[in-house]
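Every protein chain of the complex appears in place save one, which is left out.
Should a chain be cited, it is by its letter among A and B, assigned in written order, with residues numbered from 1 in that chain.
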Amino acid sequence: MNALLEISDLRLHYPRVGLRATPPDVLRGVSLQIAAGETLGLVGESGSGKTTLGRAVLGLAEPSAGTILFDGADITHLSAKRRRPLAKDIQVIFQDPYSSLNPAMQIADILAEPLVAQGATAADARGSVRSLLDKVGLPADAARRYPREFSGGQRQRVAIARSLALQPRLIVCDEPVSALDLTTQARVLDLLVDIQRETGVAYLFITHDLQVVRHVSHRIAVMYQGELVETGSAAEVTSSPQNEYTRSLLLASPTADPDRQRERRELRNALRANATDLVAQSR
Amino acid sequence: MITYILRRLGAGLVLVFIVTAITFFLVHAAGVPVANNLAGPQATAEQIAAINAKLGLDRPVLEQYVTWISGFFTGDLGRSYFSSEPVVDAMASRLPVTLSVVVFAMIITLVISVVLGVAAAARRGPLDVVIQTIATISNVFPGIILGIVLVFIFAITLRLVPAVGYTPPTESVPKWLASIVLPAVVLSIGGIASLSAQIRGSMIDELGKDYIRTLRSRGVSERSILLRHALRNASGPAFTTFSLLFISLFGAALFVEKIFALPGYGTFGFTATVQGDLPIMLGLTLFAVCLVVVVNLLVDLVSGWLNPKARVS
Partner (left out) sequence: MSTTNELDTVVLAEDLDSPKRAGAFRRLLRNPLGIGALITLTAIIVLGQSAPLFGVHEPAFSSLDAVNAPIGTPEYLLGGDQYGRDILARLLFSINVSLISGAIGAGVSIVIGTVFGLIAGYIGRTTDAVTSWVFNLLMTFPALVLVLVLYPVTGGSYQIMMVIFGIFLAPGTYRLVRNMVVGVRSELYVDAARVAGLSNRRILSRHILFVVRGPIIISVAFLASSAIGIQAGLAFLGLGSTLVPSFGSMTGDAFANIYLHPEQLVWPSLLLALLTGSVILLGNAYRDALAGPQTPVRRKRTAPPLARREGASSAEATTPTAALLSVRNLRVRYPQADGGEKYVVDGVSLDVAPGEVVGLVGESGSGKTQTAFSILGLLPPEAGVEADVLSLAGESLLGVSPKEMRRLRGGVVAYIPQEPMSNLDPSYTVGNQLVEGLLSSMSRREAKRTVLELLERVGIRDPDRVFASYPHQISGGMAQRVLIAGAVASRPKLLIADEPTTALDVTVQAEILDLLRSLQNEFGMGVLMVTHNFGVVADLCDRVVVMRDGRAVETGAVRDIFHHPSEEYTRELVGAILDEETVRTDPAPAPGAPSAKEATR
């Protein structure tokens, strides 16, 4: 099976500033694959490197070792010029709906931007805007408004529409629903799943929220301090994890049922009393 | 720490070389006819040649600069072309005058700005207007006009203070203060406008931060919050502004000295530059560079001390 995205032994550290020592590796040899049309959920806490991995795939962070293959082609270190055509294949949805849209641009311009960057005429781009808005359930008159006139959930829909403009085959979703209210979250997740069913786009879905990742992912990968500690189908990883860290992660996230939560708490305390302490001592 | 200071001073030395060299060569290239100015319009060619030889102006430019630089290390900055007074002495007698006005102005500025800025941030409303007004006045009326107006009102019409002249403190302290108060006030108005606005802005920013609210939730007194916490954190940028102000006042002092006829370095520098009195001009440049290096170093040290992140590393 030819994976759409194949990451092999990726390592990354942030660039040195001046003459200081090389900073430590943020990614320490990560390997994973995503098939076409599939959602891979990438779960981890802060400092796990999950966002950095996403940025490396997008070309926003430069790996120091390892390879990233997209559809067989090596995209690990591409110059800006060679990277440009990739925009038609790989797109992004960011977490923060408040800073991922330029507040001084109208929605129509925001949505047209990727199309124009890839050579479409302004007229063609404007034409696509309407259908994009439609796909994410926003009214046509939203085109001439500014981001500040919309709620967080609506802005995130605009961000989703923007990511769809070039009809990519892979979208990196970096915590796309973390900043949204509960009710809005559910709606946006449904939208993402629907879009995947219609267009067959693959998602690299990065999040820290186990509930969320369960809902959208076919497969789940768990990251801890720059390394992948577990990968598997969503069902396996979330109900019978093999790795201790994954287990502690699952038990730590509270469930919305008082009685079940009490059971979970007791389980967690038991686990902590017996198991080796993976988590850093200095919390 | 010591190595840091030494490194900075070393860098400062390099800067001295660079700036004085640039100045030296630029002024030389300008070709001010020093000998002609000295000898007067009736001078003969031989007289001019003689002057040039005596002052060393006929030697190659590079050699002249090297002479000056080696003099710098021995503490001898040469002599004025025009008065033959040693540069070091000339500056030593002028600078205290300028310094007393500038330092006095800085004290006034600091005290008033801190009080105004902190009070305006704590009690929004009427004091904001005061600061705005001062800022607008100082912006709209260039210093020379303000100076002239003040001279007219306080010195000529009301005769409260002398309009011109300087009395050294060694002679009489009250008269000294009287002779520098008006120039210092003129100098400080612009400084108060910018520093108080800056302190007010920083304080308002700090007071809006989360940790202030959390401190309040523990019952900490308003006074402690204002002075101990907010002011402490807001003082970093304020200190930088303050030091920039200090340096810029040396420039502004030029005008003030002319208006009030103070025998500071201003008028003296002005004469030198018009006549092409290179040793004096270089002496002034040297002073300016040293001022910049020392003040920058102090600002970095104090800012570093104020910022715990820098202090512990």
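Throughout what follows, a contact is a pair of C-beta atoms (placed from the backbone, for glycine too) under 8 Å apart; a residue touches a chain by one contact, two chains touch by 3 or more.
Keep in mind the model is a prediction, meaning the values are calculated, not measured.
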#### Entry: Hidden partner chain, touching residue among A:Ser128, A:Gln185 or A:Thr231
A:Gln185
#### Entry: From A:Pro24, A:Gly72 or A:Pro103, residue that would touch the chain that is not displayed
A:Pro103
#### Entry: Which of B:Thr133, B:Ser172 or B:Ser221 contacts the chain that the document leaves out
B:Ser221
#### Entry: Residues in chain B touching the chain absent from view
15, 23, 26-27, 29-30, 32, 124-125, 128, 136, 139-145, 148-149, 151-152, 156, 209-211, 213-222, 224, 229, 232-233, 243-244, 247-248, 250-252, 254-255, 258-259, 269-270, 273-274, 276, 281, 284-285, 288, 291-292, 295-296, 306-309, 312
### Message
Touching residues of chain A against the unshown chain: what are they?
### Response
1-2, 15, 17-18, 35-39, 45-46, 58-60, 80, 83-87, 90-92, 94-96, 99-104, 113-114, 117-118, 136-139, 145-154, 159, 162, 165-167, 169, 181-191, 193-194, 197-202, 208, 210-212, 214-218, 234-235, 238, 248-249, 251-261, 265, 268, 279, 281-283
